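For this view, one protein chain was removed and the others were kept in their places.
So that you can tell them apart, the chains are marked A, B and C in the order they are listed, and the count of residues begins at 1 in each.
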Amino acid sequence: MSKSEDTESRTHDSSHDTKLMHIVAHTPRGKGILDCIQCGRCTSSCPMARQTSRYNPRRLMEMITIGLKEEVLSNTPWYCLSCFTCVDKCPQGADVGEVIFAIRNIAAREGHIPPGIKAQGGNIIDTGKISNPTKSILKQRQEMGLPEIEPSDTEELLKILRKTGFDKIIGHK
Amino acid sequence: MKDSKSVLVVGGGIAGIQASLDAADRGFKVYLVEKTPSIGGRMAQLDKTFPTMDCSICILAPKMAECYRHSNITLLTYSEVQDAKGSIGNFEVAVLKKARHVKEDKCVGCGICTEKCPVKVPNEFEMGLADRKAIYMPFPQAVPRLTTIDEENCLFFQKGTCRVCEKLCEAGAIDFDEKPEEIVLNVDAIILATGFDVFNPKAITAYGYGKYKNVITAMELERLICASGPTDGYILRPSDGKEPESVVFIQCVGSRDQRYNPYCSSICCKYAIKDAVLIREHHPEIDTYVFYIDLRAFGKGFQEFANRSKEEYGINYIRSNPGEIREDPITQDLTIWYEDTLTRTIKPLTVGLVVLCTASIPRPDNKKLSELIGVELDDLGFFRASHDIDHPVDLTVPGVYGCGFCLGPRVGDIPHSVMQAGAAVARMSEELAGMEEA
Amino acid sequence: MSVGYEPKILGFLCNWCSYAGADLAGVSRFEYPPNARVIRVMCSGRVDPVHILEGFKSGADGVLVTGCHPGDCHYVSGNFSTERRVEIMKKVVNKIGIDPERIRLEWVSASEGRKYAELVKEYTDSIRKLGPFPLNEISDLLDAAIGAFGSERVRWLMNKQLEEIEPEKAENVIITSIEREIERYQLFQILEKGNSTVSEMAKQTNLPSDVIVQHLIALMKQGTAAITAEAEHEYIYTLSR
Partner (left out) sequence: MKDEPRVGVFVCHCGTNIGGVVDVPEVVEYAKTLPYVVYADRNLYTCSEEGLNNIRDTIKEYNLNRVVVASCTPRTHEPLFRVACQEGGLNPYLFEMANIREHCSWVHHDSKEATEKAKDIVRMAVARSLWLEPQEEPELEIKDSSLVIGGGISGLVAAISLADQGFKVYLVEKEAELGGLVRQLYKLYPTLEDTSEILNPHIEEAKNHRNIEVHTSTTIKDIEGYVGNFHVTAIKNKEQIEFDVGTIIVATGAWNYHPPEGNFQYGVLDGVMTQLELEELLKEGKLERPEIIVMIQCVGSRVGEIWSYELVGLFHSQATRLLSKILGARGSEEGWAYCSKICCMNAIKNAILIKEQFPESEVTILYQDLRTYKEYEDFYRRARKLEVRFLKYIYEIPPEISEAPGNKLRVSFYDPFAGEEMSIICDKVALSTPLIPSKDGILLAKKLKIPLDQNGFLMEAHVKLRPIDTQIEGIFLAGTAAGPKDISESIVSAKAAAARASILMGNKVIKTEALTAVVNQDLCIGCGLCEELCPYGAHIVKDGKSTVIEALCKGCGVCVVACPQKAISAKHYTDDQILAAVKNAFTEQLT
């Protein structure tokens, strides 16, 4: 294999942050990063990785290790479905899914939340649901004679979200 | 040294054989205890040994015969250690000689009894890929060369009928009344060489061992490619007896795995390379793939062998630990989902036969022996050396030594087992000579 | 091919691998044709080309030499010596009218009982196709070859490592030299029976007279032959005693 065959390759010099691995390792859910030996079992069994080449949990672990902070904190970690197949399969107990939560947390704190995810967060605050039925679905329900959807009781949830600063993290007004 | 010194060697694989021969040549009276009917151990089951491709049984059989003939060695096969007490210079060990129901001094090893015995049982030596009878010789080169009746399967012992072997044996060697016998040995030292077991990959359900017929272990493959094995050395799939178009080896099945065995078994990469080369030598039309994490071709000649396997034999090496294997219910071909970690591509590969390179694990017997003799086991279940670097073959009780795989994977190859055997004999000779002086 | 002809095979088996392989064929009860008679030697490297040729003289139609696989030799490198000798021999015997297939070298390990059985079967069939060894037709030549392969020069050539010469060239030199030695032995045998002339010798051996003269000059230089008389424009050669 040579560099030229590899379409994804880019040159990094000072753009990597070698501290990233240590930072992630010291977060509550991120210590698995130190266990990874890049065997590829997680990606081999990841249902999402089979769907899109944009998401590769093993590569994400490597990117953390070499400190490609920008890419690590970009959209990539948000592809994870949190099915935890990777955690079940990892022979080293590197808890890949957990590490992904760790970097999502870091990303969120640094303001790297993709707009779609923010919108979902807003929905939870507003309605208690990640996503709300669209107008066409509501119309279909009506036609089928189904009852109207009752709004959820979000009072308790809102207390928690405010207390933890969730609304601020996602920039909810 | 006085010529009255004696040693008990537990385990008749290559390490135990070498320890016995070295000790016997050194003037010790040796009792070699082996729990199966024949000495030979794992090495007898191998087809070739890496990286020189020596035929395994060819180089082992002369040593086995030497053990049998050596005037200083008493072979106690089909025997197990029952009890042990005492200390260096004066161990008292009780050995149970199981009843094999065939008289050692009468049986000529002709094998007529095995032909006519009506009971078929999976053959352990052939890893269950062939059958043996209830009266059997474990393998053609077995030492001692005599048959054994396996009580658990013999019709006479189970149902009180048959006795065909007794009628046919012209040498009059069959003895249904034989009883187990306990022998008490007085020895100056003990050498443990219990070897290793093979991890059962059923635990890793995603690979489908036990469920898919064409997923086999490397030990099973070893019998498949052996010219004197159940398929006469032809690579035939268990599902349909046909030659597969491609064979995949998967490394680190149950080893380098925190849930099963955290250590590296040390031998799997090397034997996979060897087996892949053997397959390509016999069947150049079969594609071979080796899935690995780190290709551990360390040790004399191995890296060179790995290079050659790639360039001369065209073995495909893929750096990946595959996620799962699925069987096509019609063709019984197997599809492996994997990520090539060097090109970062995720794809399926469909092949005819998958070989799981399973971890080598401690034998359960170690626990019993450790309790009887008082030697410690390490966290993994292998015998603990009294010092990892300085006293690698001394166990934690003076006068007890270890060699071979029962000390853990160590360097995990035959030459190192042979060296450890010699080292154990040297340590024993040093310490006993020291006692004599004192 | 004569009706009901059964080929006779002579086998040389090394003690450590091939004889053990044949034993395993027995232990495994692999049936094979009863045409081979085998001789156990410690190493295939002990098999002398003369033994092989004497085998033909004693009635063998084919000679099978088996040893350990390369790298497995109990004596480190004995099988490499055998390989070289047999390779050269096959080329030489081909030139004197013996089908090289009548000499076969194979590697059989102690675990290859099946291979041994198959080999004997296959080789017996292969020799059966070739038919009986033409002992009567070439018995003089065979004797000359036995003499030549026992000679100082040939034994030296067959075994000395000629490092300075390229392997292929070296082999050509060796084979040609052995051929010459056989020719010389042919003449020697004729003279052993009695005095002779160049033309008589040419008639008996089918060799060109100039070649015969060259050999005679060489034999005279050695002191092996001498001119003792002259008859009808020709010299009469005699063996010096």
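Simple rule for what comes next: a residue touches a chain if its C-beta (ideal position, glycine included) is under 8 Å from a C-beta of that chain, and two chains touch if they have at least 3 such contacts.
Bear in mind that the values here come from a model prediction, so they are computed numbers and not experimental data.
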- prompt: Shown chains touched by the missing chain?
  reply: A, B, C
- prompt: Hey, which of B:75, B:264, B:325 or B:353 is the one touching the hidden chain?
  reply: B:264
Field: Contact footprint on subunit B, counting only the chain that is left out
entry: 1, 14, 18, 22, 25-27, 49, 51-54, 59-60, 63, 65, 69, 108, 110, 112, 145, 170-171, 256, 262-264, 266, 294-305, 307-308, 311-312, 341-344, 380, 388-390, 392-393, 408-412, 414-416, 418-423, 425-427, 429-430, 433-434
Field: Footprint left on subunit A by the chain that the document does not show
entry: 1-3, 6, 8-13, 16, 18, 21-22, 25, 34-35, 37-38, 58-59, 62-63, 65-66, 68, 92
Query: In the whole complex, what residues of subunit C lie against the chain that is missing from view?
result: 8, 10, 15, 19-20, 22-23, 25-27, 29-34, 37-43, 45-51, 54-55, 58-60, 70-71, 74-78, 80-81, 85, 117, 150, 152-153, 155-156, 158-161, 163
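The working rule: only the chains that are shown with their structure count from here on.
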Maximum centroid distance from subunit A, chain identifier (CA atoms): C
Message: On a C-alpha centroid basis, what's the spacing between subunit A and subunit C, in Å?
response: 80
- request: For subunit A and subunit B, let me know how many angstrom lie between their CA-based centres, rounded off.
  value: 48
Message: Show the residues in subunit B shared as contacts by 2 or more other chains, in ascending order.
response: none
Field: subunit A: positions in contact with at least two other chains
entry: none
- request: Give every residue of subunit B touching subunit C within the complex, in rising order.
  value: 47, 52-59, 61-62, 111, 140-141, 226-228, 232-233
Query: Which residues of subunit C touch subunit B in their complex?
result: 16-17, 20, 24, 27-28, 68-69, 71-72, 109-115
Message: Going by the contact rule set out above, which residues of subunit A touch subunit B in the complex?
response: 1, 6, 8, 35, 37-46, 49-50, 53, 56, 58-59, 89, 91-93
